[in-house]
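Beneath this line is the structure, given in structure tokens, with notes to follow.
Certain chains of the assembly are absent from this excerpt, and the rest are unmoved.
Lettered A, B and C in written order, each chain numbered from 1.
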């Protein structure tokens, strides 16, 4: 299968996502410049981490106007799997493909460290290979990952089981102490109603090889490969 | 003409920056300062013939780009 | 006498005899613009006029050196057709004025030096010095620390280069003069290193990046008679960094460098357009003609003087091949950058500056770059040295080892730096093999089996007591650190932070340090490929300690052999490599003890003393130790390795247990004869070089001991990992017995606690 890694000006985890898809997973992967309008026939789209447009104004605020976002939106509406990682998640929020918004981390500091995530939902293309409740050890690296949504939106997210990842402690319990940024309900990642668009603040692409300290992030990429293979084998 | 756009977090949104500043001020002895809210402030040079048109452009720009309606609201002032 | 009165010369920092040399070089009186150009190029910062003759003493050659000092950065061969390109630079003064922006623009500057060489930057490090975190200046220091750390993070994180290492120390002398040194390393194809040369008469000269403003125009040149009264306030002394702009420049330049349209490139750092044009012209032995009218400007009404001297950030100067303009412009266009053609290469050897066609400056490039004044400044051994070497331990009351360890672990210099490195994205680019805080920074080189380890080290306290040996110790420590990670040191860069070189005692320290560094580099076979000199680090006449900071780069042939500092398994054997105890040598008791504790963190923290002889160093032994570590790591004999430095053996043992997931240790150090209290303290807290604590699986103990004997390195099994305590005895007598979790909590929270204090 083929991954499209979208490159915005200021993306800086684009090479990392590409490396994970291509060299660790052994799948096909292409970079798509933000001014392009074709996804080059990709089966899945990754909006990578970084600081698109310097994160000036607001994270993801300017990137969502890039020409490629119309294509990504159409791809998402058509059910294509889209993964937004960190800045990619922020862009999905700004673009309205996912609900809510990001605030500064509650201590106003950038945090780069490994955290634990509990997989809450496995009926998304990016989590179907992970058992519910599995705890993943994956790094975060962000200054604005404090997820916020109005109470009614939040109720809806929870009721429709669209919180995909929650920050938790080593034993899988979502505690205040395991919440690195103040995100409401310890939310680390969510999906859309169609469940094909997933955004998360932690960086699974940084946790795909034991040499880097964890390979727990690999399951997200393996899941989408499986999801697409399953889809392809349908009549 | 010059338009000024003030973007603030909606009252329902917790403002971590404002909170931190308020805490710092209290610990510095400024107990008379209660709530602090931090927002953004933009000055736009708009090439428009009237104050009304300047305001209209600024409002469009604020709606589309400068403010995120999920968490923020804005106010506009136009010079002259 | 001259066209410019003495006040003008003074404001430009030019001495009367320097002015005469300018007149001689030009064969006429300079215009004010020309004077400005000379003043920045002949400034200490650009010309190295006080240090140049001494820097020549540094060994800069070696079989791996592809580029020594003289270009934007040095480069060493790392095999597989690749080069590691690296350099360190200071941004001390700007960081004191505005900590966030000062540090951020320092990072931006050093990154540009690396990618102008055609290398993709893959790692950042830093070395920071601040005043004490408490006391009268504590609040200001804490604000400075917060700003500097946030600035380094803000720039490095945004541009996507991991900050994988560094060091921070706190000392009174830096209260009015913090040090911010930043290092960057990149990877290039060794046959495609790009130089800062101009060449090819008629080739176009391009300007790319941020528009030029009045920021950063040399302070000394500010309020000259030609300016109106308000110009000073229009000109902020501090620049604001724009990492997003630099990210675009970085990607665009690297894309351009893949082709062959480029002749040479240089960033506009110190002395801006002036330095870039004249240095590129001088290196290429040609002339450059520009018209400042074509320079993109951010402010209106800028004079040629201002444009030539502006130090606005994120700007590059390029010379490209004639006929390839469209191709070059298209690449920049893709990255939303505008490449402005501002002039061309000439055969004259002159820097010709025009403004709307009219010549405003015309100076031989060689006069600016190669013929800058060079001084052999007088030196004198400072008198304070006689005082500080006296150390009478008998007049002090010894502190119990356990209490001393607690004080050291919670002192800001030794405490965990997690509060700092958590703010740095140290994992972006997915190469980081040894996570921040776990020893030397280690990044793999994708597409090869190799990895690079790097470390920055300095010790102002040692250099204050003995600049020569202090500089040697700094190099040895940096080399040892990369060796502990499994690497063979292959090159070094240095940043020499000193006070006013016009004072003979400061100059003496500078020369001593350079000579010491040279000797150590020769002895350990580590060439210097570049560096930076930062002088005049003084506030109110008080100079900082002499502070050479060394960055060493090491090569790991098999990335999977990379090691961290922490124990990995309970039940492994702990071995001390190198001389067995803190005294380091076998001098008679008593004197030995004082020698062992001289200059130590123990003396400073527990007794408020900076005194004594600096720690022992034996370069031959150090060399043998490096060789042993290389063989032992390549043979996968070791589970962890951590060198003894600040705080001595006791702190090294504790740190080996920290971040290990709760693996304690049981250690018994050998006693020699009857051990007095001071002997025990010296063994535990003395900082003699050349020692490393390693842990090995039981089955590897024999092979390691054999290898050590073969390499001529003393090695002694001193204990075993395991349990939940740090327990150390000396000659069987209890010295330290502490619950690991308690010690680790103290160490890991100490620094953060300072920042939880009120802002005030």
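Note that a residue touches a chain if its C-beta (ideal position, glycine included) is under 8 Å from a C-beta of that chain, and two chains touch if they have at least 3 such contacts.
This is a predicted model, so every value here is computed, not measured.
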Notebook entry, point to check: Copy numbers per chain label across the whole complex?
Noted result: A x1, B x2, C x1
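Quick note on the criterion: only the chains that are shown with their structure count from here on.
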Note to self: Distance between chain A and chain B based on Cα centroids, please, to the nearest Å.
What the structure shows: 30
Check: Could you state the distance in Å from the CA-based centre of chain A to that of chain C?
Finding: 36
Next item on the list: Please report how many Å separate the Cα centroid of chain B from that of chain C, as a whole number.
Entry: 41
Check: At which residue positions does chain C touch at least two other chains?
Finding: none
Notebook entry, point to check: Can you list the residues of chain A that touch 2 or more other chains?
Noted result: none
Note to self: Per the contact definition, I'd like the list of chain A residues that touch chain C in the complex.
What the structure shows: 9-10, 12-13, 15-16, 19-20, 33, 49-51, 53-56, 109-113, 139, 141, 143, 203, 205-206, 208-209, 211-213
Margin query: Please output the residues of chain B touching chain A within their complex, sorted ascending.
Written below: 9, 12-17, 20, 65-66, 68, 70-71
Check: Quick one: in the complex, what on chain C touches chain A?
Finding: 150, 153-154, 157-160, 242-245, 247-248, 334-336, 421-430, 432-433, 435-436, 444, 446, 559-560
